[in-house]
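The other protein chains are all here in position, but one chain of the complex has been omitted.
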Amino acid sequence: MFFWQILLNSLVLGTQVLLLAVPLYLVHSVCRIYHLALGASGIFTAYALYFALSSSWPLDFAIIFAIIIAIILGLISYRLLDSSVRKKETMPGMLISLAFGIILESLMSIIFGTDAKSLVNGVLPVISWGDLHITVPGIITLAAGIVLALIFLVLINKTPWGRKLTSVSENDNLAASLGIKASSVRLGTFIIAGLLAGFVGIMTTLNTALVPTAGFPLVILAFIVLLIGGLSSLKGVIIAAYTLTLIPEFIISYSGNNWSLGDSWKMLIVFILAALILMWRPNGLFISQTRSD
Amino acid sequence: MGYLYTQLARFSEAAIMSMGAHLTIAVSGIFFMGIPVTFSLAAYAMVISQNFGLPLIAALGVALGAVLVASLIFVLAYLKLSADSFTVFTLASILAFDAALKSWDGLTGGVLGIAGITRPAFVSTLVRLAWFQFGLAILAFAVEQIILKTRLGRAMQAMKENKYLVESLGVSSRRVGASAIIISSFVAAIAGIVAIWRIQFLDPSFGGIMLLIEVVTIAIIAAKPKVKWLAVATLIIILLPEALRFLNLPSTIVGHLRNLIYAFILLIMIKNISEKLMPQKRFI
Partner (left out) sequence: MDKQEDLIRLENLSVKFGKQMVLDNVSLGIKAGEVVGLIGPNGCGKTTLLNAISGFAPLETGTISFAGRDIMNLAPDQRAVLGIGRSFQHAGVFKELSVSDNIIIGAEKAEKFPWFWMFSTRYREKMDKIVNNTLADVGLSVHKKSLAGILSGGQIRLLELARLQLFKGKLLLIDEPTAGVAPALRQQLAKTIKKLNQEYGFTIIIVEHDLKFLFDLVDRAVVLVDGRKYIEGRPEEIQKDARLKEIYFGTSE
């Protein structure tokens, strides 16, 4: 595969990772909890879509159904984690999230079985531009990534909601003393996270097979990106997402391994890369610029 | 009879491993999730060494050496990262290790695994193996009991309560935490080795996240730093899936249902007993 194609593939994959890392970042910002069920939640939404499509529902109904499921999962996650957030117990919260993810995975395995399913029958349409090829989901992913990045940049920096989000992330008691309801901000964040995770779940499994266990590696990868990028910097998350995707892709492509082996090596390479970076910068590559006490 | 001995063996394996989880999670307050890694690593290291012709003792040496290296890496991560990040990092290590097993398939047999693993002569029958494991389980409980009574054990419990206070009393919380992680890693390794002697078939599904859920659930149910709670919790968790046998469910579902039940118990337990897990903090 030649350079530009690899680059294009990496950009699509990197955007997928970013689209999961951003909700993870947002949830962590407002609750200080790593929402480990996010991956399973996204895959569950993908299964919801699969169920709707294989029951021959019309496409728009199926999509609406998936959206509703994603929102419900966001609501459930919020309710499960809310008491931990209030008591400022981040570790138990994280374990609750992990347990919830396992519950979702087990449910999916029981209901749908562990054999790989496909969301669409047949081969996905591919758009070619000279020697470059990109699948339609790939384009959608890239477009979504760009649109999302712009929306978030504007949303977080310039709107009241963004200010509320930043203030609740930093100090929810102070925000409450200004009349800002932290719980609404959190609920909104969880729902958005559920929707984004659902989108990533569907996009990922359009390209590869739909299996119940696909969620966990996704969320762990997103977490590594978060850790490397620095937990308080959205900019860092963006850069880390693409770096941690590009480097392994290039390593694998230029080392002549065949594709299926590549996926396993990828997780390992990312992990080793992350471990090395963390040795050098334990707080991530980008930390906030504020004066410390 | 074979059924009962298998249960005895399963209980013992779980007990040995859970002692490590208990020591780190319930006693010291360190949410170390790398137990499935050393569990599986020890088994793979031993079996692969034996396949290369090494005698048992040497193979065990290789296994324990590998586990030592892994545990030191975990300790390094513990020292550098914040508590939450360390926890997820160790979770990630489970996935990375799984990836390594599947990538190096020349060595590890990849997804298909390694079959036909032989038991050492002294535990050649299930009966002998089960009693041997039970002996190790009793030993593990005894060791934890002893540790809890020593200075190290007290320091571990104090560290969970208030890390800074412990430091100001001249005890290095880093060393205490590192000890807990290393002990936990080794104990998991021992469990992995004796478990593989029972199952005699090794593949990447050995250990993994499901093992983690099982072990963490036990450690959390036994939230108090008392060994007898640990024993009871282990018993409950091990016997639970056996109750499912009487329901005549299709075998494809049983495994997932078991995981569902464990995860559900874990969720309920954490929601209800988190005050025992995390001490009360005054904020503002």
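As written, the chain order gives the labels A and B, with residue 1 at the start of each chain.
Everything that follows uses one rule, which is that contacts are C-beta pairs under 8 Å (C-beta built on N, C-alpha and C of every residue); 3 or more make two chains touch, one makes a residue touch a chain.
Note that the coordinates shown come from a computational prediction; the quantities given were computed from them, not determined experimentally.
Q: Touching the absent chain in the whole complex: find that residue among A:79, A:158 or A:235.
A: Only one of A:79, A:158 or A:235 touches the chain omitted from view, namely A:158.
Q: Please pick, from A:126, A:150, A:174 or A:272, the residue that touches the omitted chain in the full complex.
A: In the full complex, the listed residue that touches the missing chain is A:174.
Q: Suppose we count only contacts with the excluded chain; which residues of subunit A make the list?
A: 158-161, 163-164, 166-167, 169-171, 173-182, 232, 288-291
As a convention for this text, only the chains that are shown with their structure count from here on.
Q: Quick one: subunit A and subunit B, Cα centre-to-centre, how many Å?
A: Those two chain centres are 29 Å apart.
Q: With touch defined as at the start, can you tell me which subunit A residues reach subunit B in the complex?
A: Within the complex, subunit A contacts subunit B at residues 32-34, 36, 80, 83-84, 87-92, 94-96, 98-100, 102-103, 105-107, 109-110, 113-114, 173, 216-217, 220, 223-224, 227, 231, 261, 264-268, 271-272, 274-275, 278-279, 282.
Q: Mind pulling up the subunit B residues that touch subunit A in the complex?
A: Those in contact with subunit A are residues 31, 73, 76-77, 80-81, 83-85, 87-89, 91-93, 95-96, 98-100, 102-103, 209, 213, 216, 220, 252-253, 256-257, 259-260, 262-264, 266-267, 270-271, 274, 277-278, 281, 283-284.
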